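Every protein chain of the complex appears in place save one, which is left out.
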(Lines give C-alpha, C1' and ligand atoms only; values in the text may rest on other atoms or scores of the structure.)
Protein backbone atom coordinates (compact mmCIF):
# COMPACT_ATOMS: atom_id res chain seq x y z
CA UNK A 1 0.00 0.00 0.00
CA UNK A 2 2.06 2.89 -1.30
CA UNK A 3 0.97 6.46 -0.80
CA UNK A 4 1.00 9.33 -3.29
CA UNK A 5 2.91 12.33 -1.99
CA UNK A 6 1.42 15.79 -2.32
CA UNK A 7 4.13 17.86 -4.04
CA UNK A 8 3.73 21.57 -4.76
CA UNK A 9 5.88 24.46 -5.96
CA UNK A 10 4.17 27.79 -5.41
CA UNK A 11 4.63 31.50 -4.75
CA UNK A 12 1.81 31.63 -2.19
CA UNK A 13 2.57 31.38 1.50
CA UNK A 14 2.21 28.03 3.25
CA UNK A 15 -0.56 27.18 5.71
CA UNK A 16 0.94 24.57 8.04
CA UNK A 17 -2.29 23.86 9.92
CA UNK A 18 -4.29 23.37 6.73
CA UNK A 19 -1.65 21.03 5.31
CA UNK A 20 -1.38 18.88 8.42
CA UNK A 21 -5.18 18.82 8.69
CA UNK A 22 -5.47 17.71 5.07
CA UNK A 23 -2.94 14.94 5.61
CA UNK A 24 -4.57 13.54 8.76
CA UNK A 25 -8.22 14.38 8.24
CA UNK A 26 -10.56 11.43 8.76
CA UNK A 27 -7.72 9.07 9.64
CA UNK A 28 -7.25 7.20 12.89
CA UNK A 29 -4.22 5.07 11.99
CA UNK A 30 -1.63 7.85 12.15
CA UNK A 31 0.36 7.97 15.39
CA UNK A 32 3.04 10.55 14.65
CA UNK A 33 3.36 13.55 12.37
CA UNK A 34 6.55 15.54 11.87
CA UNK A 35 6.24 18.93 10.20
CA UNK A 36 9.40 20.78 9.23
CA UNK A 37 9.14 24.45 8.30
CA UNK A 38 12.12 26.14 6.70
CA UNK A 39 11.97 29.87 7.32
CA UNK A 40 13.77 32.85 5.77
CA UNK A 41 16.21 34.41 8.28
CA UNK A 42 17.19 38.07 8.15
CA UNK A 43 20.89 37.26 8.74
CA UNK A 44 21.32 39.60 11.66
CA UNK A 45 19.07 42.27 10.21
CA UNK A 46 21.01 42.61 6.94
CA UNK A 47 18.64 40.76 4.61
CA UNK A 48 15.69 42.46 2.96
CA UNK A 49 14.44 39.36 1.16
CA UNK A 50 15.44 36.17 -0.62
CA UNK A 51 14.59 35.66 -4.26
CA UNK A 52 14.13 31.97 -5.05
CA UNK A 53 14.72 30.86 -8.62
CA UNK A 54 13.68 27.36 -9.63
CA UNK A 55 13.65 25.04 -12.62
CA UNK A 56 9.93 24.59 -13.36
CA UNK A 57 9.04 21.01 -14.14
CA UNK A 58 12.32 19.56 -12.93
CA UNK A 59 11.73 21.00 -9.44
CA UNK A 60 8.46 19.10 -9.05
CA UNK A 61 9.92 15.99 -10.70
CA UNK A 62 12.98 15.94 -8.44
CA UNK A 63 10.89 16.57 -5.31
CA UNK A 64 8.76 13.64 -6.39
CA UNK A 65 11.81 11.41 -6.90
CA UNK A 66 13.13 12.27 -3.43
CA UNK A 67 9.63 11.71 -1.97
CA UNK A 68 9.41 8.31 -3.64
CA UNK A 69 12.73 7.31 -2.09
CA UNK A 70 11.40 8.24 1.35
CA UNK A 71 8.16 6.35 0.73
CA UNK A 72 10.11 3.26 -0.31
CA UNK A 73 12.28 3.47 2.79
CA UNK A 74 9.81 4.31 5.59
CA UNK A 75 6.22 3.16 6.19
CA UNK A 76 4.64 6.57 5.62
CA UNK A 77 0.89 7.14 5.71
CA UNK A 78 0.99 10.66 4.32
CA UNK A 79 3.58 13.02 2.85
CA UNK A 80 3.33 16.65 1.77
CA UNK A 81 6.20 18.72 0.38
CA UNK A 82 5.68 22.36 -0.55
CA UNK A 83 8.50 24.60 -1.79
CA UNK A 84 8.02 28.27 -2.53
CA UNK A 85 9.71 30.34 -5.20
CA UNK A 86 9.83 34.07 -5.90
CA UNK A 87 10.46 36.77 -3.32
CA UNK A 88 10.37 35.65 0.32
CA UNK A 89 10.71 38.07 3.25
CA UNK A 90 12.43 37.26 6.57
CA UNK A 91 10.08 35.33 8.86
CA UNK A 92 8.19 33.73 5.95
CA UNK A 93 8.32 30.03 5.17
CA UNK A 94 10.39 28.73 2.26
CA UNK A 95 9.61 25.03 2.52
CA UNK A 96 7.30 22.67 4.39
CA UNK A 97 7.65 18.90 4.77
CA UNK A 98 4.94 16.98 6.62
CA UNK A 99 5.47 13.24 7.15
CA UNK A 100 2.89 11.03 8.88
CA UNK A 101 3.30 7.45 10.06
CA UNK A 102 1.94 5.01 12.62
CA UNK A 103 5.02 5.58 14.78
CA UNK A 104 7.22 8.58 15.41
CA UNK A 105 10.55 7.13 14.30
CA UNK A 106 9.53 6.80 10.63
CA UNK A 107 8.02 10.30 10.57
CA UNK A 108 11.15 11.87 12.10
CA UNK A 109 13.60 10.03 9.87
CA UNK A 110 11.64 10.59 6.67
CA UNK A 111 11.25 14.35 7.27
CA UNK A 112 14.95 14.66 8.17
CA UNK A 113 16.00 12.66 5.09
CA UNK A 114 13.69 14.67 2.82
CA UNK A 115 15.11 18.00 3.94
CA UNK A 116 18.68 16.81 3.43
CA UNK A 117 17.89 15.61 -0.07
CA UNK A 118 15.71 18.56 -1.07
CA UNK A 119 18.59 20.85 -0.08
CA UNK A 120 21.08 19.06 -2.28
CA UNK A 121 18.91 17.82 -5.18
CA UNK A 122 15.86 20.04 -5.74
CA UNK A 123 16.67 22.72 -8.37
CA UNK A 124 16.15 25.92 -6.38
CA UNK A 125 18.62 28.77 -5.95
CA UNK A 126 18.54 31.59 -3.43
CA UNK A 127 19.59 35.14 -4.25
CA UNK A 128 20.03 37.66 -1.46
CA UNK A 129 18.60 41.16 -1.50
CA UNK A 130 20.37 43.15 1.20
CA UNK A 131 19.07 46.20 3.03
CA UNK A 132 22.40 47.98 2.52
CA UNK A 133 25.40 47.50 0.32
CA UNK A 134 25.61 45.33 -2.79
CA UNK A 135 22.63 43.07 -3.44
CA UNK A 136 22.24 40.14 -5.74
CA UNK A 137 24.67 37.62 -4.29
CA UNK A 138 23.72 34.01 -4.84
CA UNK A 139 23.75 31.95 -1.66
CA UNK A 140 26.59 29.44 -1.73
CA UNK A 141 25.87 25.75 -1.28
CA UNK A 142 27.17 24.46 2.02
CA UNK A 143 29.48 21.48 2.36
CA UNK A 144 27.54 20.58 5.52
CA UNK A 145 24.42 20.02 3.41
CA UNK A 146 26.29 17.50 1.28
CA UNK A 147 27.60 15.88 4.45
CA UNK A 148 24.06 15.75 5.85
CA UNK A 149 22.77 14.04 2.71
CA UNK A 150 25.67 11.57 2.84
CA UNK A 151 24.45 10.34 6.26
CA UNK A 152 21.67 8.42 4.53
CA UNK B 1 21.15 33.48 25.99
CA UNK B 2 19.06 30.63 27.27
CA UNK B 3 15.38 30.38 26.39
CA UNK B 4 12.46 29.53 28.64
CA UNK B 5 10.46 26.59 27.33
CA UNK B 6 6.67 26.80 27.23
CA UNK B 7 5.48 23.67 29.08
CA UNK B 8 1.82 22.79 29.46
CA UNK B 9 -0.27 19.88 30.67
CA UNK B 10 -3.92 20.25 29.70
CA UNK B 11 -7.15 18.46 28.82
CA UNK B 12 -7.96 20.84 25.96
CA UNK B 13 -7.07 19.93 22.40
CA UNK B 14 -3.88 21.32 20.88
CA UNK B 15 -3.77 24.01 18.20
CA UNK B 16 -0.57 23.35 16.25
CA UNK B 17 -0.80 26.46 14.09
CA UNK B 18 -1.38 28.75 17.07
CA UNK B 19 1.55 27.22 18.96
CA UNK B 20 3.99 27.49 16.06
CA UNK B 21 2.77 31.03 15.38
CA UNK B 22 3.31 31.97 19.03
CA UNK B 23 6.83 30.54 18.98
CA UNK B 24 7.92 32.32 15.79
CA UNK B 25 5.83 35.48 15.85
CA UNK B 26 7.84 38.66 15.30
CA UNK B 27 11.11 36.76 14.94
CA UNK B 28 13.37 36.75 11.91
CA UNK B 29 16.29 34.74 13.29
CA UNK B 30 14.60 31.31 13.18
CA UNK B 31 15.53 29.18 10.18
CA UNK B 32 13.96 25.83 11.00
CA UNK B 33 11.02 24.64 13.06
CA UNK B 34 10.21 21.00 13.74
CA UNK B 35 6.74 20.23 15.11
CA UNK B 36 6.00 16.70 16.29
CA UNK B 37 2.39 15.75 16.91
CA UNK B 38 1.66 12.47 18.69
CA UNK B 39 -1.81 11.26 17.78
CA UNK B 40 -4.13 8.65 19.29
CA UNK B 41 -4.49 5.63 16.97
CA UNK B 42 -7.59 3.43 16.92
CA UNK B 43 -5.50 0.24 16.80
CA UNK B 44 -7.23 -1.22 13.78
CA UNK B 45 -10.63 0.07 14.78
CA UNK B 46 -10.63 -1.63 18.21
CA UNK B 47 -9.98 1.41 20.40
CA UNK B 48 -12.75 3.71 21.58
CA UNK B 49 -10.47 6.10 23.48
CA UNK B 50 -7.35 6.42 25.59
CA UNK B 51 -7.56 7.68 29.15
CA UNK B 52 -4.37 9.46 30.16
CA UNK B 53 -3.51 9.60 33.83
CA UNK B 54 -0.72 11.88 34.97
CA UNK B 55 1.12 12.97 38.11
CA UNK B 56 0.19 16.65 38.45
CA UNK B 57 3.12 18.80 39.39
CA UNK B 58 5.73 16.17 38.66
CA UNK B 59 4.57 15.93 35.02
CA UNK B 60 5.26 19.61 34.41
CA UNK B 61 8.49 19.48 36.45
CA UNK B 62 9.83 16.47 34.56
CA UNK B 63 8.86 17.93 31.18
CA UNK B 64 10.75 21.03 32.23
CA UNK B 65 13.83 19.02 33.24
CA UNK B 66 13.85 17.21 29.88
CA UNK B 67 13.33 20.55 28.09
CA UNK B 68 16.26 22.08 29.99
CA UNK B 69 18.49 19.21 28.89
CA UNK B 70 17.53 19.85 25.26
CA UNK B 71 18.13 23.58 25.66
CA UNK B 72 21.57 22.93 27.14
CA UNK B 73 22.43 20.59 24.29
CA UNK B 74 21.11 22.38 21.19
CA UNK B 75 21.02 26.11 20.28
CA UNK B 76 17.23 26.41 20.42
CA UNK B 77 15.43 29.71 19.87
CA UNK B 78 12.04 28.47 20.99
CA UNK B 79 10.56 25.35 22.55
CA UNK B 80 6.97 24.40 23.32
CA UNK B 81 5.87 21.10 24.86
CA UNK B 82 2.20 20.37 25.46
CA UNK B 83 0.93 17.05 26.82
CA UNK B 84 -2.74 16.28 27.24
CA UNK B 85 -4.37 14.17 29.93
CA UNK B 86 -7.88 12.81 30.37
CA UNK B 87 -9.91 11.08 27.66
CA UNK B 88 -8.50 11.25 24.12
CA UNK B 89 -10.31 9.87 21.07
CA UNK B 90 -8.61 8.29 18.04
CA UNK B 91 -7.39 10.99 15.66
CA UNK B 92 -6.86 13.52 18.45
CA UNK B 93 -3.44 14.77 19.51
CA UNK B 94 -1.82 13.53 22.71
CA UNK B 95 1.39 15.53 22.64
CA UNK B 96 2.99 18.37 20.72
CA UNK B 97 6.66 19.34 20.66
CA UNK B 98 7.74 22.40 18.66
CA UNK B 99 11.46 23.18 18.49
CA UNK B 100 12.83 26.22 16.66
CA UNK B 101 16.44 27.02 15.80
CA UNK B 102 18.53 28.95 13.32
CA UNK B 103 19.27 25.70 11.48
CA UNK B 104 17.30 22.55 10.85
CA UNK B 105 19.69 20.04 12.44
CA UNK B 106 19.24 21.39 15.98
CA UNK B 107 15.46 21.58 15.59
CA UNK B 108 15.23 17.99 14.32
CA UNK B 109 17.53 16.51 16.93
CA UNK B 110 15.99 18.39 19.84
CA UNK B 111 12.43 17.39 18.91
CA UNK B 112 13.49 13.77 18.42
CA UNK B 113 15.38 13.72 21.74
CA UNK B 114 12.47 15.35 23.58
CA UNK B 115 9.97 12.77 22.37
CA UNK B 116 12.25 9.89 23.36
CA UNK B 117 12.72 11.32 26.85
CA UNK B 118 9.12 12.41 27.37
CA UNK B 119 8.07 8.84 26.55
CA UNK B 120 10.35 7.30 29.12
CA UNK B 121 10.47 10.00 31.85
CA UNK B 122 7.28 12.11 31.90
CA UNK B 123 4.78 10.63 34.40
CA UNK B 124 1.83 9.83 32.14
CA UNK B 125 0.07 6.48 31.79
CA UNK B 126 -2.33 5.37 29.07
CA UNK B 127 -5.36 3.22 29.73
CA UNK B 128 -7.26 1.69 26.83
CA UNK B 129 -11.02 1.81 26.43
CA UNK B 130 -11.99 -0.76 23.80
CA UNK B 131 -15.08 -0.74 21.61
CA UNK B 132 -15.69 -4.42 22.38
CA UNK B 133 -14.45 -6.88 24.95
CA UNK B 134 -12.70 -6.05 28.23
CA UNK B 135 -11.65 -2.44 28.69
CA UNK B 136 -9.28 -0.86 31.13
CA UNK B 137 -5.95 -2.40 30.16
CA UNK B 138 -2.97 -0.20 30.86
CA UNK B 139 -0.68 0.25 27.87
CA UNK B 140 2.64 -1.51 28.44
CA UNK B 141 5.86 0.43 28.20
CA UNK B 142 7.87 -0.60 25.15
CA UNK B 143 11.47 -1.72 25.31
CA UNK B 144 11.98 0.15 22.02
CA UNK B 145 11.20 3.41 23.81
CA UNK B 146 13.98 2.72 26.32
CA UNK B 147 16.27 1.82 23.43
CA UNK B 148 15.34 5.06 21.66
CA UNK B 149 16.16 7.12 24.75
CA UNK B 150 19.46 5.27 25.14
CA UNK B 151 20.57 6.55 21.71
CA UNK B 152 21.22 9.97 23.26
CA UNK C 1 8.79 8.04 63.28
CA UNK C 2 8.82 10.32 60.22
CA UNK C 3 5.54 10.92 58.42
CA UNK C 4 5.45 10.68 54.63
CA UNK C 5 2.76 10.90 51.96
CA UNK C 6 2.63 7.93 49.61
CA UNK C 7 1.12 8.35 46.17
CA UNK C 8 0.15 5.68 43.68
CA UNK C 9 -0.54 5.96 39.96
CA UNK C 10 -2.03 3.85 37.15
CA UNK C 11 -2.28 0.13 37.96
CA UNK C 12 -0.35 0.53 41.21
CA UNK C 13 -3.10 2.93 42.33
CA UNK C 14 -5.86 0.61 41.17
CA UNK C 15 -4.37 -2.37 43.01
CA UNK C 16 -3.61 -0.53 46.24
CA UNK C 17 -7.10 0.94 46.09
CA UNK C 18 -6.18 4.52 46.91
CA UNK C 19 -4.26 7.29 45.20
CA UNK C 20 -2.67 8.71 48.32
CA UNK C 21 -2.12 8.00 52.01
CA UNK C 22 -0.02 9.30 54.83
CA UNK C 23 2.07 6.77 56.78
CA UNK C 24 4.60 6.75 59.56
CA UNK C 25 7.74 5.05 58.38
CA UNK C 26 9.37 2.45 60.62
CA UNK C 27 12.93 3.45 61.41
CA UNK C 28 14.50 0.64 59.40
CA UNK C 29 12.84 1.80 56.16
CA UNK C 30 15.49 3.98 54.54
CA UNK C 31 15.13 3.26 50.80
CA UNK C 32 12.26 2.78 48.32
CA UNK C 33 13.18 -0.91 48.14
CA UNK C 34 12.79 -1.26 51.90
CA UNK C 35 9.57 0.74 51.75
CA UNK C 36 8.16 -1.63 49.09
CA UNK C 37 9.05 -4.66 51.25
CA UNK C 38 7.32 -3.05 54.24
CA UNK C 39 4.23 -2.06 52.19
CA UNK C 40 3.86 -5.66 50.96
CA UNK C 41 3.29 -6.76 54.58
CA UNK C 42 0.38 -4.34 55.00
CA UNK C 43 -2.24 -6.42 53.20
CA UNK C 44 -3.23 -8.37 50.10
CA UNK C 45 -3.85 -5.25 48.02
CA UNK C 46 -0.28 -4.08 48.65
CA UNK C 47 1.14 -7.55 48.07
CA UNK C 48 -0.72 -7.60 44.74
CA UNK C 49 0.25 -4.04 43.75
CA UNK C 50 3.94 -4.65 44.45
CA UNK C 51 4.15 -8.29 43.36
CA UNK C 52 5.74 -7.33 40.05
CA UNK C 53 8.41 -5.61 42.03
CA UNK C 54 10.90 -4.93 39.24
CA UNK C 55 8.27 -3.03 37.23
CA UNK C 56 7.72 -0.38 39.90
CA UNK C 57 9.19 3.09 39.43
CA UNK C 58 9.68 5.57 42.25
CA UNK C 59 9.72 9.36 42.58
CA UNK C 60 10.84 11.14 45.74
CA UNK C 61 9.36 14.62 46.09
CA UNK C 62 8.40 14.56 42.40
CA UNK C 63 11.83 13.61 41.08
CA UNK C 64 12.65 10.18 39.64
CA UNK C 65 14.61 8.19 42.21
CA UNK C 66 16.60 4.99 42.34
CA UNK C 67 15.17 2.09 44.31
CA UNK C 68 18.12 2.16 46.69
CA UNK C 69 18.16 5.91 47.17
CA UNK C 70 18.05 7.38 50.69
CA UNK C 71 14.53 8.56 51.56
CA UNK C 72 15.32 10.40 54.79
CA UNK C 73 13.76 13.86 54.68
CA UNK C 74 11.31 13.01 51.89
CA UNK C 75 7.81 14.38 52.29
CA UNK C 76 6.24 12.53 49.36
CA UNK C 77 7.09 9.21 47.74
CA UNK C 78 5.28 8.04 44.60
CA UNK C 79 5.04 4.55 43.09
CA UNK C 80 3.99 3.89 39.51
CA UNK C 81 4.52 1.61 36.51
CA UNK C 82 6.89 2.48 33.65
CA UNK C 83 5.57 5.57 31.92
CA UNK C 84 3.61 5.37 28.68
CA UNK C 85 2.92 8.98 27.74
CA UNK C 86 4.02 10.81 24.62
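As written, the chains take the letters A, B and C, and residue 1 is the first residue of each chain.
In the analysis below, contacts are C-beta pairs under 8 Å (C-beta built on N, C-alpha and C of every residue); 3 or more make two chains touch, one makes a residue touch a chain.
Just so it is clear, the model here is predicted, and its values are computed rather than measured.
Asker: Where does the absent chain touch, in terms of which shown chains it meets?
Answerer: The undisplayed chain, in the complete complex, is in contact with A.
Asker: Provide the residue numbers of subunit A that touch the chain removed from this figure.
Answerer: 38, 52-55, 57-58, 61-62, 83, 94-95, 115, 118-127, 138-141, 145
Operating definition for what follows: only the chains that are shown with their structure count from here on.
Asker: Can you check how far apart subunit A and subunit B are, centre to centre, with Cα atoms defining each centre and the answer in Å?
Answerer: The separation of the two C-alpha centroids amounts to 23 Å.
Asker: Please work out the Cα centroid separation of subunit B and subunit C, and write it as a whole number of Å.
Answerer: 27
Asker: Express in whole angstrom the distance between the two chain centres, defined as the mean CA positions of subunit A and subunit C.
Answerer: Using C-alpha averages as centres, the distance is 49 Å.
Asker: Enumerate the residues of subunit C that touch no fewer than two other chains.
Answerer: none
Asker: Find every residue in subunit B that makes contact with two or more other chains and list them.
Answerer: 38, 115
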